[in-house]
Every structure is written in C-alpha cells, then in structure tokens.
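Only one protein chain is missing from this complex, and each of the others stays in its spot.
And then subunit A:
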C-alpha cells in the first residue's frame, strides 16, 4: 500500500485535454486518474494554472476595442 502526496485537479474534459498537452511540455503529472481528475506535483500547481489561463485566453474572442466605433 502506498500514499502519494500531491494535488488533485478537478476539471471538465476540455481542460483535462489542455492539461495533458501541457504535461508534454513540462512533466508535472503524477497520475492520470480519469476524465475529470489528475494528480500532479504540488509545486507545479501555480505554473499549471498560469499556463492554462494563457491557453484558454487564446481561444476567446475579445469584444473590447472592436466596438469603439
């Protein structure tokens, strides 16, 4: 029996896919639990959140600036 220390991430399936692709850049995942859960190393949480934010930002269309007219 083993107990592994870490941080569990709970997310939707889409975010999970982004997390998997991030993991290819920097290995932070300890265990892929299921479609909505993932166990990662605690010290990487901040980095993961920041990168995810950047990734999600790429997919949003901003209204600001286009509507000034």
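The criterion applied here is as follows: a residue touches a chain if its C-beta (ideal position, glycine included) is under 8 Å from a C-beta of that chain, and two chains touch if they have at least 3 such contacts; residues count from 1.
To be clear about the criterion, contacts and distances are computed from a predicted model.
Trainee: Missing chain, UniProt name, options "RBR-type E3 ubiquitin transferase", "RNA polymerase II transcription factor B subunit 2", "Large ribosomal subunit protein bL19m" or "WD_REPEATS_REGION domain-containing protein": which is it?
Mentor: Matching the unshown chain against "RBR-type E3 ubiquitin transferase", "RNA polymerase II transcription factor B subunit 2", "Large ribosomal subunit protein bL19m" or "WD_REPEATS_REGION domain-containing protein" yields "RNA polymerase II transcription factor B subunit 2".
Trainee: By the contact criterion defined above, which parts of subunit A meet the unshown chain? Give residue numbers in ascending order.
Mentor: These residues touch the chain not displayed: 1-12, 15, 30-31, 33-34, 37, 39, 42, 45, 49, 52, 56, 60, 62-64, 67-68.
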